[in-house]
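Of the protein chains in this complex, one is absent; all others appear in place.
On to subunit A.
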Amino acid sequence: MKTSKIKHSSPYAGWLLLAIALLVLAPAVLSDFRLGLLAKYCCYAIAAVGIGLAWGRGGMLVLGQGLYFGLGAYAMAMHLKLADAGPGGVPDFMALYGDAAVPWWWEPLRSGAVAVVVILVLPVIVAGLLGLAVFKRRIKGAYFAILSQALAAAFAILLIGQVKTTGGANGLNNFQGFFGYALFDPANKRMLYFVAAGILLVSILAMAWLHRSRFGELLVAVRDGEERVRFLGTDPANVKLAAYVVAAVLASVGGALFVPIAGIVSPDDVGVVASIGLLAGVALGGRASLLGPAVGALLVGYAETSLSEAFPGSWSYFQGALFVLVILLLPGGLAQLVGMAKRTVAHRERPALEEAAAR
């Protein structure tokens, strides 16, 4: 008789390991420079956690999360530029390219509180409206993927076109402070690392809760049998919408943290290539698992840096090869390997247990 049973194996052991690695181990052994890079990967990982929910659990191939990453990043960058300029001041690049006047839609972001609200609420509004339009019309699969990617591309092009107000292709950079903390101070950079790692760990915990909630079960049901869910009295569009909005907010938060850590945001960070880069880690780690997306994003970030150092200009080949390998050999990502290893151990132990029970 088969004994395959579904049970919630405790995800917290893995989470605890990750927490120790990020909060204790990494700060102890890494140089300030490497820690800064890890902080950047954490920002990608926060967005990846959301992709894990939307894509892994919800089956929506979100190819354009750079859009939401960019909304958060630019909102934060605009606030930092205005804060650097001081009360009533004009950001440096505007004096350079434009007529040295702050546009009306920049003004509200002078306030740090408004910036935080924009970072959290704007993706809800954009993803909410977009999701309503798309999911209620039952657009899904490749059509949804192409649509989301086209939006990220359009957003990047829009940013490049508006040199006077967005910095164009150069983006926004040269930030001096972050909510009153000087960004050139290494102590503050370490603090930013802890903020990013902390938010990453908290967002994974939130995902663990969502996975275990009835919503999480319903989301998997929608992924595996969208039409069937209708006949259980639930409109699957609402379920997908909720997951898509959560993913958008996480991407926006990741983008917002990315700005002070990387010191720059440009259209390259929000376009098609960046969006696919966000996806690569999720695929590698295991899109439907809890820790997979975050761990995968951290690994891909690390690999990108070290491979680019060793073989300049070669990363896109490695990234392509990574996608091919994962899709062909390991569709469940690294999480699948962990699962296989666990099962092997369990099989080895079982005969011993049965023997013991027989005695």
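The criterion applied here is as follows: a contact is a pair of C-beta atoms (placed from the backbone, for glycine too) under 8 Å apart; a residue touches a chain by one contact, two chains touch by 3 or more; residues count from 1.
The definition used in the following text is that contacts and distances are computed from a predicted model.
Choosing from "Radical SAM-linked protein", "HprK-related kinase A", "ABC transporter ATP-binding protein" or "NADH-quinone oxidoreductase subunit E", the protein name stored in UniProt for the chain missing from the display reads "ABC transporter ATP-binding protein".
Across A:146, A:221, A:272 or A:330, the single residue that touches the chain missing here is A:221.
Considering the full assembly, A:232 is the residue among A:96, A:182 or A:232 that touches the omitted chain.
Even with one chain removed from view, subunit A keeps its contact list with that chain: residues 2, 4-7, 209, 212-215, 217-218, 220-221, 224-225, 227-235.
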